[in-house]
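A short worksheet on the structure shown next.
Just one protein chain is left out here, and the rest sit where they should.
After this line comes subunit A, so read on.
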Amino acid sequence: MTTDVSKQGATPRPSMRQRIRNSDVWWSFTHSKSAIVAAVILAVLVLAAVFAPLIAPQNPYDAAQLDMWKAELPPMWEQGGEWPYLLGTDTQGRDMLSAILYGTRISIVIGLASVALSLVIGMTAGLCAGFFGGYIDNILMRLGDITLSIPTILIAILVSTVVRQLLPADLREIGAAAVLVLAIALSSWVQYARTVRAQTIVERSKEYVQAARLLKVPSRRILAYHILPNTLTPVLVAATLNFGMAILTEATLSFLGIGMPPGQPSLGTLIRIGNQFLFSGSWWIVLFPVIQLCLLVVVVNILGDWLRDVLNPKLR
(Lines give C-alpha, C1' and ligand atoms only; values in the text may rest on other atoms or scores of the structure.)
Protein backbone atom coordinates (compact mmCIF):
# COMPACT_ATOMS: atom_id res chain seq x y z
CA MET A 1 0.00 0.00 0.00
CA THR A 2 2.34 2.70 -1.19
CA THR A 3 0.15 5.72 -1.50
CA ASP A 4 1.03 9.36 -1.27
CA VAL A 5 -0.52 10.65 1.91
CA SER A 6 -0.92 14.18 0.65
CA LYS A 7 -3.03 13.15 -2.33
CA GLN A 8 -5.67 11.30 -0.35
CA GLY A 9 -7.17 14.29 1.40
CA ALA A 10 -10.56 15.53 0.23
CA THR A 11 -9.44 19.17 0.33
CA PRO A 12 -5.98 20.17 -0.86
CA ARG A 13 -3.75 21.82 1.74
CA PRO A 14 -3.62 25.62 1.30
CA SER A 15 -0.41 27.00 -0.13
CA MET A 16 2.07 28.99 1.96
CA ARG A 17 0.78 32.26 0.52
CA GLN A 18 -2.85 31.40 1.28
CA ARG A 19 -1.90 30.33 4.79
CA ILE A 20 -0.22 33.70 5.43
CA ARG A 21 -3.19 35.62 4.04
CA ASN A 22 -5.60 33.65 6.23
CA SER A 23 -3.54 33.95 9.39
CA ASP A 24 -4.45 36.01 12.45
CA VAL A 25 -1.19 37.92 12.25
CA TRP A 26 -1.89 39.11 8.70
CA TRP A 27 -5.46 40.06 9.57
CA SER A 28 -4.29 42.06 12.56
CA PHE A 29 -1.57 43.70 10.48
CA THR A 30 -3.98 44.89 7.80
CA HIS A 31 -6.27 46.27 10.52
CA SER A 32 -3.61 48.22 12.40
CA LYS A 33 -2.80 51.61 10.88
CA SER A 34 0.23 52.24 13.07
CA ALA A 35 1.71 48.86 12.18
CA ILE A 36 1.29 49.50 8.45
CA VAL A 37 2.81 52.99 8.63
CA ALA A 38 5.69 51.72 10.76
CA ALA A 39 6.32 48.81 8.42
CA VAL A 40 6.35 51.07 5.35
CA ILE A 41 8.77 53.53 6.96
CA LEU A 42 11.00 50.69 8.16
CA ALA A 43 10.98 49.18 4.68
CA VAL A 44 12.02 52.51 3.15
CA LEU A 45 14.80 52.99 5.72
CA VAL A 46 16.10 49.46 5.31
CA LEU A 47 15.95 49.53 1.51
CA ALA A 48 17.71 52.91 1.42
CA ALA A 49 20.41 51.53 3.71
CA VAL A 50 20.81 48.31 1.74
CA PHE A 51 21.06 50.12 -1.60
CA ALA A 52 23.12 53.00 -0.18
CA PRO A 53 25.94 52.56 -2.75
CA LEU A 54 23.40 53.11 -5.55
CA ILE A 55 21.50 55.99 -3.96
CA ALA A 56 24.15 57.97 -2.11
CA PRO A 57 25.82 60.73 -4.14
CA GLN A 58 29.17 60.01 -2.50
CA ASN A 59 31.06 57.16 -0.86
CA PRO A 60 31.75 58.61 2.61
CA TYR A 61 34.48 56.01 3.30
CA ASP A 62 36.51 57.11 0.31
CA ALA A 63 38.71 60.01 1.41
CA ALA A 64 39.51 60.82 -2.24
CA GLN A 65 35.89 61.81 -2.87
CA LEU A 66 35.85 64.30 -0.01
CA ASP A 67 36.32 67.91 -1.03
CA MET A 68 37.57 70.26 1.69
CA TRP A 69 36.30 73.24 -0.30
CA LYS A 70 32.78 71.92 0.17
CA ALA A 71 33.08 71.59 3.97
CA GLU A 72 30.24 72.71 6.23
CA LEU A 73 27.80 73.43 3.43
CA PRO A 74 24.25 73.90 4.77
CA PRO A 75 21.33 71.84 3.44
CA MET A 76 20.10 72.52 -0.12
CA TRP A 77 17.17 74.71 0.85
CA GLU A 78 19.28 77.01 3.03
CA GLN A 79 21.27 79.89 1.62
CA GLY A 80 24.61 78.59 0.41
CA GLY A 81 23.39 75.03 -0.10
CA GLU A 82 24.70 73.20 -3.15
CA TRP A 83 23.61 70.23 -5.30
CA PRO A 84 24.08 67.29 -4.76
CA TYR A 85 24.68 67.91 -1.03
CA LEU A 86 20.99 67.61 -0.14
CA LEU A 87 21.43 67.64 3.64
CA GLY A 88 24.67 69.64 3.64
CA THR A 89 28.20 68.48 4.47
CA ASP A 90 30.32 68.14 7.59
CA THR A 91 33.68 69.70 8.36
CA GLN A 92 35.49 67.15 6.19
CA GLY A 93 33.32 67.96 3.18
CA ARG A 94 31.47 64.67 3.65
CA ASP A 95 27.92 64.60 2.29
CA MET A 96 25.53 64.16 5.23
CA LEU A 97 22.91 62.17 3.29
CA SER A 98 25.52 59.65 2.15
CA ALA A 99 27.00 59.43 5.65
CA ILE A 100 23.54 58.84 7.13
CA LEU A 101 22.64 56.13 4.60
CA TYR A 102 25.93 54.30 5.20
CA GLY A 103 25.63 54.91 8.95
CA THR A 104 22.13 53.43 9.06
CA ARG A 105 23.54 50.42 7.26
CA ILE A 106 26.16 49.91 9.95
CA SER A 107 23.62 50.50 12.73
CA ILE A 108 21.16 47.96 11.29
CA VAL A 109 23.83 45.33 10.70
CA ILE A 110 25.25 45.71 14.20
CA GLY A 111 21.72 45.69 15.66
CA LEU A 112 20.78 42.49 13.82
CA ALA A 113 24.06 40.74 14.55
CA SER A 114 24.01 41.58 18.25
CA VAL A 115 20.37 40.48 18.61
CA ALA A 116 21.24 37.23 16.82
CA LEU A 117 24.26 36.61 19.03
CA SER A 118 22.43 37.41 22.26
CA LEU A 119 19.56 35.17 21.09
CA VAL A 120 21.98 32.29 20.64
CA ILE A 121 23.61 32.89 24.04
CA GLY A 122 20.35 33.58 25.87
CA MET A 123 18.33 30.73 24.37
CA THR A 124 21.07 28.18 24.92
CA ALA A 125 21.45 29.29 28.53
CA GLY A 126 17.68 29.37 29.09
CA LEU A 127 17.07 25.94 27.53
CA CYS A 128 19.87 24.32 29.53
CA ALA A 129 18.88 26.03 32.78
CA GLY A 130 15.20 25.14 32.41
CA PHE A 131 15.67 21.60 31.14
CA PHE A 132 18.48 20.32 33.33
CA GLY A 133 17.71 22.36 36.45
CA GLY A 134 19.83 21.85 39.56
CA TYR A 135 23.26 23.43 39.71
CA ILE A 136 23.36 24.19 35.96
CA ASP A 137 20.23 26.28 36.45
CA ASN A 138 21.74 27.95 39.52
CA ILE A 139 25.04 28.87 37.88
CA LEU A 140 23.49 30.20 34.66
CA MET A 141 20.74 32.18 36.33
CA ARG A 142 23.02 33.71 38.99
CA LEU A 143 25.33 34.75 36.14
CA GLY A 144 22.27 36.37 34.60
CA ASP A 145 21.40 38.11 37.88
CA ILE A 146 24.92 39.51 38.08
CA THR A 147 24.66 40.76 34.49
CA LEU A 148 21.33 42.42 35.26
CA SER A 149 22.67 44.09 38.40
CA ILE A 150 25.14 46.10 36.31
CA PRO A 151 23.68 48.71 33.93
CA THR A 152 23.67 47.52 30.32
CA ILE A 153 25.78 50.37 29.05
CA LEU A 154 28.46 49.75 31.70
CA ILE A 155 28.78 46.11 30.69
CA ALA A 156 29.00 47.11 27.06
CA ILE A 157 31.71 49.69 27.88
CA LEU A 158 33.58 47.13 29.98
CA VAL A 159 33.45 44.44 27.31
CA SER A 160 34.35 46.70 24.42
CA THR A 161 37.24 48.31 26.32
CA VAL A 162 38.67 44.97 27.45
CA VAL A 163 38.29 43.30 24.05
CA ARG A 164 39.73 46.35 22.31
CA GLN A 165 42.82 46.17 24.52
CA LEU A 166 43.22 42.49 23.79
CA LEU A 167 43.05 43.00 20.02
CA PRO A 168 46.30 43.84 18.20
CA ALA A 169 46.45 47.50 17.15
CA ASP A 170 46.03 46.89 13.43
CA LEU A 171 42.83 44.91 13.98
CA ARG A 172 41.13 47.50 16.17
CA GLU A 173 39.77 49.58 13.33
CA ILE A 174 38.49 46.58 11.41
CA GLY A 175 37.22 44.67 14.43
CA ALA A 176 35.28 47.62 15.87
CA ALA A 177 31.93 46.32 14.62
CA ALA A 178 32.58 42.81 15.94
CA VAL A 179 33.58 44.17 19.34
CA LEU A 180 30.36 46.20 19.47
CA VAL A 181 28.26 43.16 18.59
CA LEU A 182 29.92 41.12 21.32
CA ALA A 183 29.56 43.91 23.88
CA ILE A 184 25.85 44.45 23.16
CA ALA A 185 25.11 40.72 23.05
CA LEU A 186 26.84 40.06 26.39
CA SER A 187 24.83 42.82 28.03
CA SER A 188 21.40 41.77 26.73
CA TRP A 189 21.21 37.95 26.69
CA VAL A 190 19.61 37.64 30.14
CA GLN A 191 16.12 38.62 29.05
CA TYR A 192 16.02 35.80 26.48
CA ALA A 193 17.53 33.36 28.96
CA ARG A 194 14.84 34.10 31.53
CA THR A 195 11.96 33.96 29.03
CA VAL A 196 13.16 30.70 27.51
CA ARG A 197 13.90 29.15 30.90
CA ALA A 198 10.40 29.86 32.19
CA GLN A 199 8.81 28.47 29.02
CA THR A 200 11.11 25.45 29.06
CA ILE A 201 10.09 24.56 32.61
CA VAL A 202 6.42 24.67 31.54
CA GLU A 203 6.99 22.59 28.41
CA ARG A 204 9.38 20.12 30.07
CA SER A 205 6.67 18.74 32.33
CA LYS A 206 4.11 18.37 29.53
CA GLU A 207 3.18 14.89 28.50
CA TYR A 208 4.48 15.07 24.94
CA VAL A 209 7.98 15.56 26.34
CA GLN A 210 7.47 12.56 28.61
CA ALA A 211 6.32 10.55 25.61
CA ALA A 212 9.57 11.44 23.85
CA ARG A 213 11.54 10.51 26.96
CA LEU A 214 9.85 7.12 27.02
CA LEU A 215 11.30 6.52 23.56
CA LYS A 216 14.73 7.39 24.97
CA VAL A 217 15.08 10.35 22.61
CA PRO A 218 18.37 12.05 23.58
CA SER A 219 17.96 15.28 25.59
CA ARG A 220 19.64 17.27 22.84
CA ARG A 221 16.97 16.26 20.33
CA ILE A 222 14.11 16.75 22.81
CA LEU A 223 15.39 20.28 23.40
CA ALA A 224 15.86 21.09 19.73
CA TYR A 225 12.72 19.55 18.24
CA HIS A 226 10.17 19.52 21.04
CA ILE A 227 10.90 22.31 23.50
CA LEU A 228 12.68 24.97 21.44
CA PRO A 229 9.89 25.50 18.86
CA ASN A 230 7.37 25.93 21.69
CA THR A 231 9.42 28.68 23.35
CA LEU A 232 9.91 30.80 20.23
CA THR A 233 6.86 33.09 20.29
CA PRO A 234 7.74 35.24 23.35
CA VAL A 235 11.38 35.27 22.28
CA LEU A 236 10.44 36.62 18.86
CA VAL A 237 8.63 39.55 20.46
CA ALA A 238 11.50 40.28 22.85
CA ALA A 239 13.98 40.11 19.98
CA THR A 240 12.04 42.69 17.92
CA LEU A 241 11.91 45.13 20.83
CA ASN A 242 15.57 44.49 21.64
CA PHE A 243 16.59 45.20 18.06
CA GLY A 244 15.63 48.84 18.70
CA MET A 245 17.48 48.75 22.02
CA ALA A 246 20.58 47.29 20.38
CA ILE A 247 20.67 50.09 17.81
CA LEU A 248 20.39 52.62 20.63
CA THR A 249 23.12 50.93 22.70
CA GLU A 250 25.39 50.93 19.67
CA ALA A 251 24.66 54.62 19.09
CA THR A 252 25.37 55.38 22.76
CA LEU A 253 28.69 53.54 22.68
CA SER A 254 29.68 55.26 19.46
CA PHE A 255 28.60 58.59 20.89
CA LEU A 256 30.83 57.97 23.91
CA GLY A 257 33.70 57.33 21.53
CA ILE A 258 34.18 53.61 22.12
CA GLY A 259 32.11 52.40 19.19
CA MET A 260 32.57 52.81 15.47
CA PRO A 261 35.58 54.96 14.49
CA PRO A 262 35.03 58.26 12.58
CA GLY A 263 36.46 56.58 9.46
CA GLN A 264 33.38 54.31 9.15
CA PRO A 265 30.77 56.22 11.11
CA SER A 266 27.56 54.72 12.44
CA LEU A 267 24.66 56.99 13.37
CA GLY A 268 26.07 57.33 16.89
CA THR A 269 29.47 58.38 15.59
CA LEU A 270 27.86 60.97 13.31
CA ILE A 271 25.95 62.41 16.26
CA ARG A 272 29.15 62.60 18.29
CA ILE A 273 30.98 64.41 15.49
CA GLY A 274 28.06 66.74 14.86
CA ASN A 275 27.68 67.49 18.56
CA GLN A 276 30.94 69.45 18.48
CA PHE A 277 29.56 71.84 15.84
CA LEU A 278 26.10 72.31 17.29
CA PHE A 279 26.92 75.68 18.84
CA SER A 280 28.97 76.94 15.91
CA GLY A 281 25.76 77.06 13.88
CA SER A 282 26.22 73.87 11.81
CA TRP A 283 23.10 72.29 13.23
CA TRP A 284 22.55 69.96 10.22
CA ILE A 285 25.61 67.86 11.06
CA VAL A 286 23.94 66.60 14.24
CA LEU A 287 20.21 67.01 13.58
CA PHE A 288 19.76 64.73 10.58
CA PRO A 289 21.54 61.70 12.06
CA VAL A 290 19.48 62.18 15.23
CA ILE A 291 16.20 62.25 13.24
CA GLN A 292 17.22 59.13 11.35
CA LEU A 293 18.14 57.29 14.57
CA CYS A 294 14.88 58.27 16.31
CA LEU A 295 12.79 57.29 13.31
CA LEU A 296 14.48 53.90 13.03
CA VAL A 297 14.12 53.04 16.71
CA VAL A 298 10.55 54.34 17.05
CA VAL A 299 9.40 52.40 14.00
CA VAL A 300 11.01 49.18 15.23
CA ASN A 301 9.43 49.64 18.66
CA ILE A 302 5.97 50.26 17.20
CA LEU A 303 6.25 47.03 15.22
CA GLY A 304 7.53 45.17 18.28
CA ASP A 305 4.64 46.42 20.42
CA TRP A 306 2.16 45.43 17.76
CA LEU A 307 3.69 41.97 17.46
CA ARG A 308 3.57 41.52 21.23
CA ASP A 309 -0.13 42.36 21.30
CA VAL A 310 -0.91 40.04 18.41
CA LEU A 311 1.01 37.07 19.73
CA ASN A 312 -0.19 37.42 23.32
CA PRO A 313 -3.26 35.17 23.61
CA LYS A 314 -4.33 36.90 26.84
CA LEU A 315 -4.90 40.20 25.04
CA ARG A 316 -7.24 38.82 22.39
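As a convention for this text, a contact is a pair of C-beta atoms (placed from the backbone, for glycine too) under 8 Å apart; a residue touches a chain by one contact, two chains touch by 3 or more; residues count from 1.
Note that contacts and distances are computed from a predicted model.
Asker: Identify the UniProt protein name of the omitted chain, choosing among "ABC transporter ATP-binding protein", "Uroporphyrin-III C/tetrapyrrole (Corrin/Porphyrin) methyltransferase", "Cytochrome bd-I ubiquinol oxidase subunit CydA" or "Aspartyl/glutamyl-tRNA(Asn/Gln) amidotransferase subunit C".
Answerer: Answer from the record: the omitted chain is "ABC transporter ATP-binding protein".
Asker: With the missing chain put back, one of A:Ala116, A:Ile201 or A:Val217 would touch it. Which one?
Answerer: Touches the omitted chain: A:Val217.
Asker: Can you say which of A:Thr147, A:Asn230, A:Asn275 or A:Asn301 touches the chain missing from this structure?
Answerer: A:Asn230
Asker: By the contact criterion defined above, which parts of subunit A meet the unshown chain? Give residue numbers in ascending order.
Answerer: The missing chain touches subunit A at positions 1-3, 5-6, 8-10, 13, 206-208, 210-217, 226, 229-230.
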